[in-house]
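For this depiction, one protein chain was excluded, whereas all remaining protein chains were kept in their positions.
== chain A ==
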Amino acid sequence: MEKQAKRKVKLNKILSYGAFVGPALLFFILVQIIPFFMGVYYSFTSWNGVSSAVEWVGLENYITVFTDDAKFFNSFLFTTKFMLAAVLISNVIGFGLALILNAALKTKNILRTVFFIPNVIGGLLLGFIWQFIFVKGFASIGNMTDIGFFKLPWLGDETTAFWGIVIVFAWQISGYMMVIYIAALQGVDTSLLEAAKMDGATNWDVLTKIMIPLILPAFTICFFLTISMAFKIFDLNLSLTGGGPFNSTESVAINIYQEAFMNNRYGLGTAKSILFFIVVALFTTFQVMFTKKREVEA
């Protein structure tokens, strides 16, 4: 009798675990895990997305990517360079804004809202907005002020188009980073800073030797977020430059999309997407480990 009762209790526990965790697990596996493993399989095939015959080709797709796909290589180069520039600039601006707004300004709440606004706009619309600014807005400012910066052939030239996308990305993301940095700065014990000043530390010392080490966890998060956002850039440059001029701003995400859905080479597209996954995963994991190691317990 008792055994049966125990078994019933155990069964009930399993059922209730399934009822609570099951739905999340089901959708998660269906949408992310199964497609992920299907992708691994398809990357070894010549699948074209239409025909039902899927032929196993071994490593052929991977070999093609590495030996015979200059376009993909270029998009990887663009994405990596863009990631480095974008991460650096948006974190410098975000952290700078946080330092300014951490002071006792009267307008700090309004300003926080102002700097954050670009974030709520999606990448696609943002790209179109900035296309107009670069082409028409900058030209008008250039005519008015005669400043060379505004008269550059924005979006028309490989170098300026690159920096154009960096500018737009930084405009969008810095406010987000600012919010995270402000939250971290507010967690710093001010008595610590005052004590240091009393001992004769300069502002610069306080910033670099006390503040920054104390809020390193925020840097870990901000770098993680910006790296993964910059790596996956798609709609922003799609609508801003369309990948041009001369494919110079085509990101890996755009390249994969086109390989699969425009060229109908699904097998090759999945092989690229698996490589993309490996790079993003390695990069973000490595970065988190690297900055985490430097964090101190407050």
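Simple rule for what comes next: a contact is a pair of C-beta atoms (placed from the backbone, for glycine too) under 8 Å apart; a residue touches a chain by one contact, two chains touch by 3 or more; residues count from 1.
As a working rule, contacts and distances are computed from a predicted model.
Enquirer: For the chain that is missing from this picture, which UniProt protein name fits: "Protein lplB", "Phosphoenolpyruvate synthase", "Sugar ABC transporter permease" or "Multicopper oxidase mco"?
Expert: In UniProt, the chain excluded from the picture bears the name "Sugar ABC transporter permease".
Enquirer: Can you say which of A:57, A:210 or A:253 touches the chain missing from this structure?
Expert: Of the candidates A:57, A:210 or A:253, A:253 is in touch with the missing chain.
Enquirer: Across the whole complex, list the residues on chain A that are touched by the chain not included here.
Expert: 13, 16-17, 19-21, 23-25, 27-36, 38-39, 42, 49, 97, 100-101, 103-108, 110-125, 128-130, 132-133, 136-137, 139-141, 143-144, 171, 175-176, 179-180, 182-184, 190, 217-218, 221-222, 225, 228, 231-232, 234-235, 239, 252-253, 256-257, 260-261, 266, 269-270, 273-274, 276-277, 280-281, 284-285
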